[in-house]
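Only one protein chain is missing; all other protein chains are in place.
This part shows chain A:
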Amino acid sequence: MDRSRLTVRVGGRVARLPIVAWLALVWVLVWDRITLANAIYGFVLGLALLLAFPFPAVDPGVRLRPAGLVRFGARFALDLARSVLPLAWQAVGSNRPGRANSVIAVTLRTRSDAVFVLTAVALSAVPGTLVLDLRRATGTLFLHALGVSDDATADLARRQVLDLEARVVRAIGTRADLRALTGEENP
């Protein structure tokens, strides 16, 4: 598909129509009434917004894979539900001395910004991890991990993050990301 056909150019500025359509959809949802006037107004507003504040380009290789998206979404919901209990338990007074936490670095295999960002956002649902910092140049996430008090649990936490990255790649990753995954699994 020729992606340049899905853009509007005004002067030197470019607005991509899929993003305009998304903003128009949000506008219609906010107003709670699906009418043509709302849709048109949302479209015009979205276009004006994107021309006023240009949106950085997203990786051209990113494509949505429905099966991967469903699997990612289901696991995300499950992780979110499971992340409540351990924290509730910890909150109600189990600050046992000696139970240390860690800040660990995990270097992802992906080279695409979209996968990097979605992995970082989805990590907020994984029990016991919080993104502290990230380094785009090397694709490294720095995470605060609860209960990581020895090297074995640190490795387990790293493995969880890389598994999450694999699910994100199968949902929205580029071909290069997929190759990086399969290349690692079948060397």
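The criterion applied here is as follows: contacts are C-beta pairs under 8 Å (C-beta built on N, C-alpha and C of every residue); 3 or more make two chains touch, one makes a residue touch a chain; residues count from 1.
One rule holds for everything that comes next: contacts and distances are computed from a predicted model.
Asker: Not counting the visible chains, the remaining one has a UniProt entry; which protein name from "aminomethyltransferase", "Na+/H+ antiporter subunit G", "Cell division protein FtsK" or "tRNA-splicing ligase RtcB" does it give?
Answerer: "Na+/H+ antiporter subunit G"
Asker: Since one chain isn't shown, list which residues of chain A touch it in the complete complex.
Answerer: 26, 29-30, 32-33, 80-81, 83-84, 87-88, 90-93, 95, 100-105, 120-121, 123-125, 127-128, 130-137, 140, 142, 144, 146, 148-150, 154
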